[in-house]
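Take this structure first; my questions come after.
Note that one protein chain of the assembly has been removed; the remaining protein chains are unaltered in position.
Our next item is chain A:
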Amino acid sequence: MKIIKILGTGCAKCKQTEAIIKEVIAKESIEANVIKVEDIQQIMAYNILSTPAVVVDEVVKIKGKVPSAQEIIAALA
């Protein structure tokens, strides 16, 4: 099972990212644990400059934008 972390301090784009990821894993029936990380200290541990970011199994896959469904599928592959 994959662990997906969404990094973001709670802005609108981060919520969109969360929604689209949940939609994709439900549709593709991917088993994954989605965790929202809102604490800035924890976020900065991933060395990113812009949020929202998506981390799959501790690897930063997407940063600074709301991903499209295809990008999420690619990141989870």
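Annotations for the structure displayed:
We adopt the following convention: a residue touches a chain if its C-beta (ideal position, glycine included) is under 8 Å from a C-beta of that chain, and two chains touch if they have at least 3 such contacts; residues count from 1.
The rule is short, and it goes like this: contacts and distances are computed from a predicted model.
When the unshown chain is looked up in UniProt, the name that turns up among "ATP-binding cassette domain-containing protein", "Permease", "ABC-type transporter, integral membrane subunit" or "SigE family RNA polymerase sigma factor" is "Permease". Only one of the listed residues, A:1, A:26, A:49 or A:77, touches the absent chain: A:49. Touching the omitted chain from chain A are residues 8-14, 40-41, 43-44, 47-51, 64-66.
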